[in-house]
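What you see is the complex with one protein chain gone and the rest in place.
Moving on to subunit A:
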Amino acid sequence: MTAEAQQMIEHIVQLIRKPGGTIDENTPLVSSGLIDSMALVDLLLKLEDLTHKRIPAGKVQPKDMDTVAKMFATAERVGKPRK
């Protein structure tokens, strides 16, 4: 796992505040109800910071953000280098 993915996981753990729970790169987040869709704006902005990319929000669908691994794949697919 990359350091960025690890940072994202830590960010999500803070966000969901469920003690004892563990999440990894492939834990479903939205479809399992761990985070609600409204928290995704925050996660997308965090993803931009971690990847140094600008991600066109219009090209991102709910399924693209469901796991940490999918988030980074999405950033790779649709992100543009940030100036």
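The rule is short, and it goes like this: a contact is a pair of C-beta atoms (placed from the backbone, for glycine too) under 8 Å apart; a residue touches a chain by one contact, two chains touch by 3 or more; residues count from 1.
Keep in mind that, in the parts below, contacts and distances are computed from a predicted model.
According to UniProt, the chain absent from the figure is "AMP-dependent synthetase and ligase", selected among "Peptide/nickel transport system ATP-binding protein", "ABC transporter permease", "Spore germination protein KA" or "AMP-dependent synthetase and ligase".
Interface note for the absent chain: among A:Glu10, A:Asp24 or A:Asp42, the touching residue is A:Asp42. Even with one chain removed from view, subunit A keeps its contact list with that chain: residues 17, 31, 36-42, 44-45, 54, 56-65, 80, 83.
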